[in-house]
Each structure stands twice: as C-alpha cells, then as structure tokens.
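Can you read through this structure? Questions will come right after.
Note that this complex is displayed minus one protein chain, with the remaining chains in position.
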Amino acid sequence: MDNFMRQGPLNDLGLVGRTSEDNAQVTMGDGGRPMVVNLRLDPANKAAMKAVATLVGVDLPQKANYFVEGKETEVHWLAPDEWMIVSQNMEGNELVSKLDEALDGVHHSAVNVSDNFAVITVEGEKARALLQKAIPLDLHPREFHTGMSTQTHAAKTNVILQQVSDAPFYKLYVRRSFSQYLWAWLESGSIGFGLAISS
Amino acid sequence: MLLIECPHCGPRAETEYAGCSEAHIARPESGGLDMTDAEWVEWVFWRKNTKGVYLERWNHAAGCRRWINCMRDTVTNEILATYKAGEKPPKIADAEREYKF
Amino acid sequence: MKNRYSIFSLIRNAFSYHQEWPPAWRSPEPKKSYDAVIVGGGGHGLATAYYLAKNHGMTNIAVLEKGWLGGGNTARNTTIIRSNYLWDESAKLYEHSVKLWEGLSQELNYNVMFSQRGVLNLAHNQHDLRELSRRINANRLNGVDSEFLNPEEVKKFCPAIDLRGGGRYPVLGASLQRRGGTARHDAVAWGYARAADELGVDVIQNCPVLGFESHADGSITINSGKGPIKAGKVGLVVAGHSSVIADMAGFRLPTESRPLQALVSEPMKPCIDTVVMSNAVHAYISQSDKGELVIGAGADAYISYGQKGSGHQTEHTLAAICEMFPQFRRVKMMRQWGGIVDTNPDASPIISKTPVANMFINCGWGTGGFKGTPGSGWTFADLIASGEPDDMNAPFKLDRFKTGYLVDEHGAAAVAH
Partner (left out) sequence: MSQKFRLESGGLINRDKPVTFSFNGHELKGYDGDTLASALIANGVHLVGRSFKYHRPRGIMSAGPEEANALLQLGEGAYTEPNARATMEELFDGLVATTSNAFPTVKYDIGEVNSLFSKIFVSGFYYKTFMWPSKAWKFYEHFIRKAAGIGKAPEEHDPDFYDKTNAFCDVLVVGGGPAGLSAALSAAATGAHVTLVDDQPRFGGSLMAQSGQEIDGKPALEWVDEAEAKLHDLDNVQVLRRATAFAYYDHNYVGIWERLTDHLPVKPEGLPRHRVHMMRAKQVIIASGAIERPLVFCDNDRPGIMLASACRTYVNRFGAKPGNKGVIFTNNDSAYATVLDLIDAGIEIKAVVDVRKDPLGPLMEKADAAGVKILTNSAVVGTSGRLHLKSVEVAELSDDGETAKSDVTEIACDFLGSSGGWNPTVHLHCQAGGKLDFDEERGAFVPAPSNRTNPNISVGSCKGAFGLADCLAQGFEAGQEAAKAAGIKFRKSGKAPTAEAVDEGNRRLLWLVPGKKPLGQSGKHFIDLQNDSTAADLQLALREGYRSIEHVKRYTTTGMATDQGKTANVNALAIVAQTLNEAIPTVGTTTYRPPYVPVTFGAIAGRDIDDLLDPARTTPMHSWHVNAGAEFEDVGQWKRAWYFPQPGEDMHAAVNREVAAMRNSVGILDATTLGKIDVKGKDAAEFLNRVYTNAWTKLGIGKCRYGLMLGEDGMVMDDGVTSRIAEDHFLMTTTTGNAAPVLGHLEDYLQTEWTDLEVYLTSVTEQWATASIAGPNARALLSELTDDIDLSNEALPFMAWTPGTVAGIPARVFRISFTGDLSYEIAVPADYGLALWQALMTAGSKYDITPYGTETMHVLRAEKGFIIVGQDTDGSITPVDLNMNWIVSKKKGDFIGKRSLDREDMSDPNRKQLVGILTDDPKEVLPEGAQLVEVVKDKPPMDMVGWVSSSYWSPNCDRSIAMALVHGGLKKMGQKLYSPQADGRVIECTITDTVFYDKEGNRQNG
C-alpha cells in the first residue's frame, strides 16, 4: 500500500506553502494522520485492564478528562468505559487484532478509527484565547492544563481536546467531515491575533 | 445556557447535552406485549411534566455520551443533583418542592 | 354593543378629556355557581367563553384567570397567523380560524390589527422543496390559499431577504400564504374579554384554580383562590400549565411544557413587509406596526415553567436572522422573553373530553396556537356546549394516542409557530 495514496481531510485546504502572518500569536496546523483505536471495556475487569496496559505499555487512565503517555502510546479517557488509544508504532488494524487477542473472551470492542479524525494543532500565545471562543469549557490552566484531554464541542463540531504542553499546545481531534469547517471557524477567530501555519 | 454537572466528566455547558426527557420511567419488561393499549400508551406518551422538582435525563452527547440523571427545579432551574444512569435519586432535604399553579 | 368603539366615539370622548370611557370589562366577584367555568384567561379561554355565550347562548359562565388576562402565551407570541397546515384535520381547524380572523375586529368591535401581509416559508434544500410542494398542494385542495414562489419571486415579494442565505443556506424557493399575517396579540385577549363581558360572562382575574371536586350529580366544585365555585361544566384552557391542572383533576396528559423564546429589535421605519419563516435555520421574523422586528426562536430542550430560556437559543436565532438578512446585523435587540409552550407528541392540540365527567380540555397548541385562537374557542365551545365531539374537533381527542390516529404536524409545526 502506497502512502502517497493517503489523503488527510485537511489536504484540500492547501496548507503547505501557505504564508504565515508577521508577529503571529497563534499557530495552527494539520496534526497529521495518527493511528487511533477506540476501546470499550469495563474498567472493573482488572485483569483485562492489566492486559491492555501490558500491550500498550501504559495503564488506561481512569481519571476523567486526562490522558496518559507511554513510550509509544497515548491513551485518552473518553468515558468511564471508553478510551482513545493513539499509537506511534502500531497500525490501527494491527493494534485492534492485538487487543482482540489480549481480550479474548472478555466483553470489549476495539475499533480502528484512525481515518475517522482530522487533527488540528493550535499553539502559541493566543492559542487559549482562540480556542476559548469556540469551546464552552474553562481552558484556564487552573481548570484545563497539560495532561488533560476531554470531549467537548468547538463551535458546532464535537471534538476531543488535548493539551499537549504548556506552551500552550493543543490538539483537536475532530471528525474528518467537520474538519474544514472547524479550521475555517478557528481561522476566522484568529483574525487580529496573526496566524502562522505550522508545517 | 444551563450548567449541568456530568457525574462522569464534571460541570459542562448545556450545549454539550442532548435529548432531555423524563427519567426513571423504565420500559416495560415485556415490551408491553401483555399490556392493554391504554397501559402501553401511558408509557410511550404520558409524562409527568412536573412544575417543581423534576427528575430528568440528559445525554452527554458531546462528552462521554453517557445518559445521566438530573434533579432540577423546573421553575427556577436550580439543579439539586445529578447522578448516573441506573442510580436512584439522592435524598435531598427540600426536593419535594412543587408549585401549585 | 353598549359602548361601541369608533372614531366618532373617540372624538366625542375627547371633549370630556376621555374621562367617560367605561371599563372594557367588569371586574366581578365570582358567583357561587355557574353553568360553565373556563379555566384560563388567555386568548383561547376568552374566545371559548365568548363563543359559548354567542353561539350557544350560555351566559351564566365565568372565566377564571390566575393572573392578568392574556398574560400567558397570548402576551408572548410572535403573532404569526396562517392556515397552511399539512393534514386535512389541521387545515380545517386553522382555516376556520383564519376565516374568523378576517372579520374579528368588526365582530368584537375591537381592532385586533389583523394584517394579511403574507407568510413566506423558505426552502433551503431539495427536501424542503419536496415538503413545501406537498403542503402547498394539500393546502390548495383543502381550499387554503398557498402558492410556490421561486427565488426571484421571493426576492420581489420580500426584497430584504438575501437569497444567498449568507452562503450556507441559499433560498431555493418558498411557499406563500397571502392571507396569512400577524395580529396584535394583546388586543385579541382584550377584545374577546370585552365582547364576552358584554354578553354577560364574568371574567375574573387574579383567581387561580387550585383543585377540583366532582359530585355525583355531575357538577364540579372548583377550589379557587377566591373560594369554591360550582360549575356544571368545566373547560380547561391553560396552555403551558395543562399538566399541572390535569394533575389537580386527576388525569394525565402526553403534554410537555417547554420555554419558547422571542425577541424584538428596536423600532425602525418599515423595512420588511411580510412574515418570513425558515425551518432550516430556525428563525421567524416580521415587523410590527410599531416598528420592532419581532423574531421567534426555538424551544429549549428541557421542561420549564420559568418563562425565560437559555441564552444560546437567542444567539442561534440571531445568527440565523443575520444570515437571511445581513443588513440587520447592525440592528439591536431591545427585549427578549420566553413563554411556556405545551407540546404534544404529534405537535397537534388536544380538544377533548377528559376522564372526568363534564370536564373538557383544550391544550397542546404548543408553538403555534395564537393563530388558532378564534377557531379553537369556537370548536371548544361547541364541544363544551354539546358534550360530544363534532367533525372539527373529533380528530383532536385525547384518545388518539391510545388508538394511534395521530395528526402528526411535525413537518409543519415542530419548528415553532
């Protein structure tokens, strides 16, 4: 399978080669094509939780609105029995088979959703101010900070919002068909801040 | 816009929720197959629609996607409690509030 | 009418500095008993009383209103009047209503300012167009005037509309009911109250109904804020409070009460001369005679009796208005408010007998009952007077949820008004 055949949903925006504004206070970019699996599992099943942890190299977070980072995997809490696993070394389908294997006989559901999402990155001095226009959650670091990830909505799309670092640097996982709208919305919100495009 | 505390995710804006309706009206086990039309329709259509403290459920659609329960005063919008689907409403001192007219 | 209103009576009264105007209605204390009592002094309740007296000669009757006349949804609605409903049953009822509207000012000798400036329903996609066509055809064959306008005709009829719909919601066509329009909401309640009072109806304000007691002889004692009142028949017409009153009477309804919001802009010189409704973007707009843009919004998701709503509904509505009318972005909102609308699962009213003998209910007009006021009062009066349903109100019986014959007007009315 040739990788050039892959077309991320933000490709149509022609971001490559777009010039950034001077003194940009916010930078947006295409967060690429991560490998993502959605996992449903009863957290009360300790053995199963353990099995997954062993497989992905990190415990599944049970604290609401947080993600944890392993060496090659990031796991986001989505709901009490639902996680998003973002893997750096395993293809979605491969990870699904491994999970199915590890959870053989246990009620669970592992689904490859790598193509489900677009990822929009937002960073810089005004990143929070920009996102706050779209998102009805308090993003002040006191309430939402590095290490957190949550589902919410941004303007009229549902997103998974992740704060990756204090810069601040955020990632928005948005369903692909909504991604161009969300990009346009955020770009409109950035007027006055100066927008740079990360490559 | 109301602020509703999801028992899973924490306080969230009303716009994250969808599908508010009366809580604690379980679907008849039999699917109503052993019921008269009147009894069945009672479950399908009849609603308490209380003026006062009301037990309702919301779907945290843009969050954890769980259905949650909410105890709310339908006159003042004061939320007295929220709790998970399947749980019983908590006992709250002045939750009996009902407005006469 | 003893004290007819006219330009001549106005001039005559001007000479006495308007000191001689009689009250529009009396403020009687309730009698011990009435042949019939209407609970709820909104437009529907007052119209019911008026037609009971006028059409059925029942004059020993009273209307009990917990607050001030017409203070419920009658005071709060965006006053859109039309009869272009989809189903035969609804069309019949609403068309009867529009016909009554057409002579109402004269009949009541009270100018309710019924203004037939037309109602446009916009279509923004193929699905809308299909629905529109179905409704227009049904309307026509039901004898309800209704026509299709293509985008150019829409623009000509209402030049203020941006056919591009701001980009996202272009206007692909519209239905137009020329006989539709608006009326002055308050005047409707007051006009009916005055006319009913003239026929001997006791209109009693500040008199909440608190409970009922049925007697073996079929009569009902109403426990009211002004003491017990005995009634041969009782008609319940309390809109948003229908479940509350049904609860007092011991029966249940499928009705839910939700806040519906509206707002007005500052008054301006005439800038839009018709009623424009769009289901897709969820907004409705007209301009009142005083000059405000009168704008209706969506209903909140939750049950409430608070007569206010969530702010985001207004935000969404105004975004939709700015989309259809980009030139209004600089216009300002002057006041917003909410009303409690009673909605039934099939978005059609209940006009029905109840499980309680000699008690009748008229409710569930939801987001669109102002237009129905005269027809509703007329047919409900028929039902109360005869005790049995007739052609017009039979389809709206409470029983229909049990048997399954719903009059599903979601397509026409789920979206407010």
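Read from first to last, the chains carry the letters A, B and C; within each, the first residue is number 1.
Keep this in mind: a contact is a pair of C-beta atoms (placed from the backbone, for glycine too) under 8 Å apart; a residue touches a chain by one contact, two chains touch by 3 or more.
Treat the numbers as computed from the prediction; the structure is a model and nothing was measured.
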| item | value |
| --- | --- |
| Neighbouring displayed chains - absent chain, whole complex | A, B, C |
| Full-complex contact with the absent chain, from C:187, C:303 or C:359 | C:187 |
| Options C:136, C:239, C:341 or C:383, residue touching the unrepresented chain | C:136 |
| Chain not shown, touching residues in chain A | 1-2, 5-9, 12, 33, 38, 40, 93, 107-109, 111-117, 129, 132-138, 140, 142-143, 155-157, 175-178, 180-182, 184-185, 188-189, 191-192 |
| Interface with the unshown chain - residue positions in chain C | 5-7, 9-11, 14, 17-19, 21-27, 67-69, 71, 75, 88, 103, 105-106, 109-111, 113-117, 124-127, 130-138, 140-143, 147-148, 162, 166-169, 184, 186-187, 190-191, 205, 265-271, 281, 287, 289-291, 306, 308, 310-311, 314-316, 318-323, 326-337, 345, 400, 402-406, 408, 410-411 |
| Interface with the undisplayed chain - residues on chain B | 1-3, 13, 18-19, 26-27, 30-33, 35, 37, 40-41, 44-45, 57, 59, 61, 65-67, 73, 76-79, 85-86 |
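Criterion: only the chains that are shown with their structure count from here on.
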| item | value |
| --- | --- |
| Chain B and chain C, separation of their C-alpha mean positions in angstrom | 29 |
| Whole-Å gap between the CA centroids of chain A and chain B | 32 |
| Residue list for chain C, restricted to those that touch at least two other chains | none |
| In chain A, residues with contacts to at least two other chains | none |
| Residue numbers on chain B that touch chain A, as the complex places them | 1, 8-10, 12-13, 15-16, 61-66 |
| Complex contact set, residues of chain C against chain B | 66, 208-210, 241, 243-245, 252-257, 301-306, 310-312, 345, 401-403 |
| In the complex with chain B, residue positions of chain A that touch it | 64-65, 78-80, 82, 136-137, 150-153, 158 |
